[in-house]
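Below you will find the structure I want to go over with you.
Missing here is one protein chain; the remaining ones are kept as they sit in the complex.
After this line comes subunit A, so read on.
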Amino acid sequence: MLSKPNFPALELKNFHFQWPGQQAFSLDIPAVSLAVGQHLFIRGASGSGKTTLLNLLCGIHRLTKGEIHIGGHLLQPQSGAKRDAIRARNIGVVFQQLNLISYLSVLDNVLLAGEFAGNKLPDAKARAQSLLTALGMSETLWQKQAQQLSVGQQQRVAIARALLNEPALLIADEPTSALDADNRDAFIRLLLSEADRCGTTVIFVSHDAQLADYFAAVLRMENLAAGVVLSNPLSNPQTNPQTETTGEQAPC
């Protein structure tokens, strides 16, 4: 956290995307900058281009024009291999559901993030264990196969995996859609508090407008998909969570 304060967690410049040969759909964002710990809610119905935007932010698809910086690293434009490497180290991803590789143990699923990141933290295992504990996964569950867990437990393991490398950015794609209302709120609180502890900025994508209350900044997909220029997406008046104090809570 102290090592990455100077760079914004996410910075988009002249962001423009269009599928090759298709004119009807485009995504345009002239300039967005998310400070460390400043979480963003992206709201949009299905079919609004959320998936495409996610794949772009993760570096899976190539941006047509413009730049994406993640925690000070240039993600786009870059070669595919570079994008993969930057994603491995600087971006954590939590899916809608079925986040885990079913045949690996809980602990191995979390450690998977470290394996592909290349910069193997020597204490990756200890970190994974403390993350799991912090997320309420007791030690008895660590060696269980992922497919034996409940959906809620699986989502918590997914958070642990997404945070293992202390990434600048955590991208969550409708992670609460498989949870009931009580679990949903608990999940979001847990996600945001853990992200704050790690100094990770969360980008949360959902169609569910109710969840926007948890976030300081909201971006509406409709604006992007229509090609409308959106200069300041940080429209939620709510104050940012306290990024400064998070550094002291060590065992992240």
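In this section, contacts are C-beta pairs under 8 Å (C-beta built on N, C-alpha and C of every residue); 3 or more make two chains touch, one makes a residue touch a chain; residues count from 1.
Heads up, the rule we're going with is that contacts and distances are computed from a predicted model.
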- Query: Going by UniProt, what is the name of the one chain that was not included in the view, given "ABC transporter permease", "NADH-quinone oxidoreductase subunit H", "Glucose-6-phosphate 1-dehydrogenase" or "Transketolase"?
  - Reply: "ABC transporter permease"
- Message: Among A:R43, A:H69, A:R89 or A:R197, exactly one should touch the missing chain; which is it?
- Response: A:R89
- Message: For the chain not shown, which residue from A:V32, A:L75 or A:L100 touches it across the whole complex?
- Response: A:L100
- It is residues of subunit A that touch the chain not shown, namely 51, 54-55, 58, 60-61, 80-81, 84-85, 87-89, 93, 95-96, 98-104, 112-113, 115-117, 161, 173
